[in-house]
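Apart from one protein chain that is not included, each protein chain of the complex appears where it belongs.
All chains are identified by letter, namely A, B and C, in their written order; residue positions are counted from 1 within each chain.
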Amino acid sequence: MANLGFIGLGTMGGQIVDVLLCKGHSVTGYNRTRSKAQWLIDKGMRWANSPRDVAAAADVTFAMVTNSDALTAIMEGAEGVLGGLGRGKSFVDMSTVSPTVSRAFARRVREKGADMLDAPVSGSVVTLQQGKLSVIAAGGRESFERVKPILEDIGSKVTYIGDNGLALVLKIALNLNLAVQMMAFSEGVLLAEKSGISRDTVVEVFTHSAVASPMLQYRGPFVLQQPEKAWFDVNMMQKDMLLAMQLSRELNVPLPTGSVSNEFLTAARAMGMARLDFACVFDVLAQLSGKSSQ
Amino acid sequence: MANLGFIGLGTMGGQIVDVLLCKGHSVTGYNRTRSKAQWLIDKGMRWANSPRDVAAAADVTFAMVTNSDALTAIMEGAEGVLGGLGRGKSFVDMSTVSPTVSRAFARRVREKGADMLDAPVSGSVVTLQQGKLSVIAAGGRESFERVKPILEDIGSKVTYIGDNGLALVLKIALNLNLAVQMMAFSEGVLLAEKSGISRDTVVEVFTHSAVASPMLQYRGPFVLQQPEKAWFDVNMMQKDMLLAMQLSRELNVPLPTGSVSNEFLTAARAMGMARLDFACVFDVLAQLSGKSSQ
Amino acid sequence: MANLGFIGLGTMGGQIVDVLLCKGHSVTGYNRTRSKAQWLIDKGMRWANSPRDVAAAADVTFAMVTNSDALTAIMEGAEGVLGGLGRGKSFVDMSTVSPTVSRAFARRVREKGADMLDAPVSGSVVTLQQGKLSVIAAGGRESFERVKPILEDIGSKVTYIGDNGLALVLKIALNLNLAVQMMAFSEGVLLAEKSGISRDTVVEVFTHSAVASPMLQYRGPFVLQQPEKAWFDVNMMQKDMLLAMQLSRELNVPLPTGSVSNEFLTAARAMGMARLDFACVFDVLAQLSGKSSQ
Partner (left out) sequence: MANLGFIGLGTMGGQIVDVLLCKGHSVTGYNRTRSKAQWLIDKGMRWANSPRDVAAAADVTFAMVTNSDALTAIMEGAEGVLGGLGRGKSFVDMSTVSPTVSRAFARRVREKGADMLDAPVSGSVVTLQQGKLSVIAAGGRESFERVKPILEDIGSKVTYIGDNGLALVLKIALNLNLAVQMMAFSEGVLLAEKSGISRDTVVEVFTHSAVASPMLQYRGPFVLQQPEKAWFDVNMMQKDMLLAMQLSRELNVPLPTGSVSNEFLTAARAMGMARLDFACVFDVLAQLSGKSSQ
């Protein structure tokens, strides 16, 4: 069993650490707010006082933070991950951040003699708990082979994508599809509902149909009732859409349905729904249909 | 076992009759081109010379034809279904046609003392053969209960939706999602491919991800290679999009991603791809990305 | 001076008759509601009891009605225009209707020995009164030359387009631009207003800028205050958008900004604004921006 580190113990990060502990790994963790990590410490996770200490203590350090700025915050400075890395160590970033930012850190990690992978996950806490999380990883092939067994403890399907940054590109491309699928779903549900079918029935049929992606299976019912706490809120979804838009312009790939969907995320924020699960694009469209929501 | 009729023995219709015969039902069939039905006759299907004769011979007559015009063609006239229906008989239309047209026929069927259900299927021939086809049905509740056992022989999940026409509305809403999901998928695949990931890898990851609907699982690989024969061509897909657009205006539901996707089906036709599987919206977008396709 | 007929004395039709009377023409008129025509009768217009009587009395009969159905209503039947037409007469339809419907009537008019032009106008009542209305006409070249002097009495710029129906196509293409320009204007105004510039100032600058089309010059201020009576309401605008959508599919021309704009007309109807001037797409977008309108 490996000597692991984990920085960023939010909903998803915390659950992954839980899984890693269950599989018998030793894990040293750090989170900006320590109290949120208490349940993991109770389960045997060792606490470190800084990202640097995590990286110093572990052979393989994982991170899962909110965005490029948060990644920069844990990497740099006296207390940063870069200060704790050294020859033979691996750093695996599971955050969804800008591929450009990630590649720049990969270079700095290499200068320390260590190596870095970007390994974002596709799926939700539910998928993780079902053992069906999909992990995609990019970076040096050898580094990948070294950490692959650990990644397989996290997700049932682990795929090597290629050079640094490419797993992030793929993750961003996937998330673009989340937003569009949710919009199209909203259009379909409203069409059927305004025809006279109950919203429950419509959601039931959709989530058992040819268009029922795993995401629609768990998020579709959110148009009946928003979850108590957003699984992935509008701000987070739009952050990823903006990464997609940026790639779109760097690579010259038009995103017709992606850009239209992004406008509805903007509308959701304008209408005060920034912190709701992004399933609330349904409510934006409902309003445009003269229909009150939920 | 029931005494059934079936009109329209194309790819999907033919396969359904095959399933019904396997389950032990007696089936009388009719198709505009008799030769295409020979394999079913060889398996025990009785042949009738007209839609009217099918309806006259059967207790429950099914139809699966291309569009509203084709439905009208088999229903009306001296040789039409309406002429063969009578008290106690049921007519189950599995075609995707205009709900308005379907409701009008339902009224005329009732005048004959018979009753009609609209019962479109969601899924492909593959789904049917896996026994996982989803059937949604609308019309009188009693009529539904009467034919339900037969519908369950066709699909594993049979759902009653409500009054005549509503199953069609739901089917149209689902098909709208097919088109949009395929567009978003194309945007994501091109973004990843132009970043340097091979198209194969991208498709592989997508079809095992949170956005992998059953449809994307079977149609996604078509961006690597179009099938020899379109599963659902651009013309058919756009026919259903136009039904969605019509509902959109009758019910005042805006369809932002639906309408944008529809423009790419129009482009596909302009670029000579009307008879290809509608997965070719990928090729339209590839061209807009300065990328040759396949 | 010519012996003219005019059917459809609504806002625009009535003003045109007024202009024709001022120029010294003899005009026989008909309107579904006679009371609306009294002011023209007072100015010397002769009243006829049916479209047929107008066509029988006049050498050149004009029509300006709401849509394809209204055109059909005045053309057919015992009291219809077709019954009053005969050798040497001309029929000039200024309505915006389906080119297909118009071409069909052109054939039937020719069978009567008469000829037909489609001659829709581009501009508003204000443009007409300024003598700057633009008229485009299609049909036989000789028929056009015959009525050209009368068309020049209506608009300052008269252009011959080609065969029957083509002037309508061009008019529909122009009206498509009305809807999109109004949407883009709304986006720009809201962007500037939410930055802190007063809506008045924004409208003032826009209506004196490089994007200030004649339409935006008169309709732009409607986002400050809707006119008492819609100049062109959402229903009428969407009717023309649907004609554009129909052409789009017949000719395989994708309409990306047109179709997106059409969704906002649908939203306007859903939100109860069907009878407001279509400038109210601004209000739909304002709502999506979390901004109350007017």
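Heads up, the rule we're going with is that a contact is a pair of C-beta atoms (placed from the backbone, for glycine too) under 8 Å apart; a residue touches a chain by one contact, two chains touch by 3 or more.
This structure is a prediction, so every number in the text was calculated from the model and none was measured.
Listed residues A:Val158, A:Val223, A:Val260 or A:Ala279: the one in touch with the omitted chain is A:Val260.
Here the missing chain is touched by one residue of C:Met64, C:Leu82 or C:Ile136, and it is C:Ile136. Only one of the listed residues, C:Thr11, C:Ser26 or C:Asn252, touches the absent chain: C:Asn252.
In the full complex, subunit C contacts the hidden chain through residues 99, 122-124, 127, 134, 136, 157, 159, 161-163, 165-166, 169-170, 172-174, 176-178, 180-181, 183-185, 187-192, 194-197, 201-202, 204-206, 208-216, 244, 247-248, 251-258, 260-261, 263-264, 285, 288-290.
The omitted chain makes contact with subunit A at the following residues, 238, 242, 245, 248-249, 252-256, 259-260, 262-264, 266-267, 269-270. Taking the complete complex into account, residues 256, 260, 267, 270-272, 284, 287-291 of subunit B touch the chain not shown.
Operating definition for what follows: only the chains that are shown with their structure count from here on.
With rounding to the nearest 5, the Cα superposition of subunit A on subunit C corresponds to a rotation angle of 180 degrees. At the subunit B-subunit C interface, residue numbers used by both copies make up over half of all numbers present, so the two copies contact each other through mostly the same positions.
One finds 36 Å separating the Cα centroids of subunit A and subunit B.
Chain centres here are Cα means. That of subunit A falls 53 Å from that of subunit C.
For the pair subunit B and subunit C, the distance between C-alpha centroids works out to 40 Å. Shared interface positions of subunit B, i.e. residues touching 2 or more other chains, are given as 248, 252-256, 260, 263-264.
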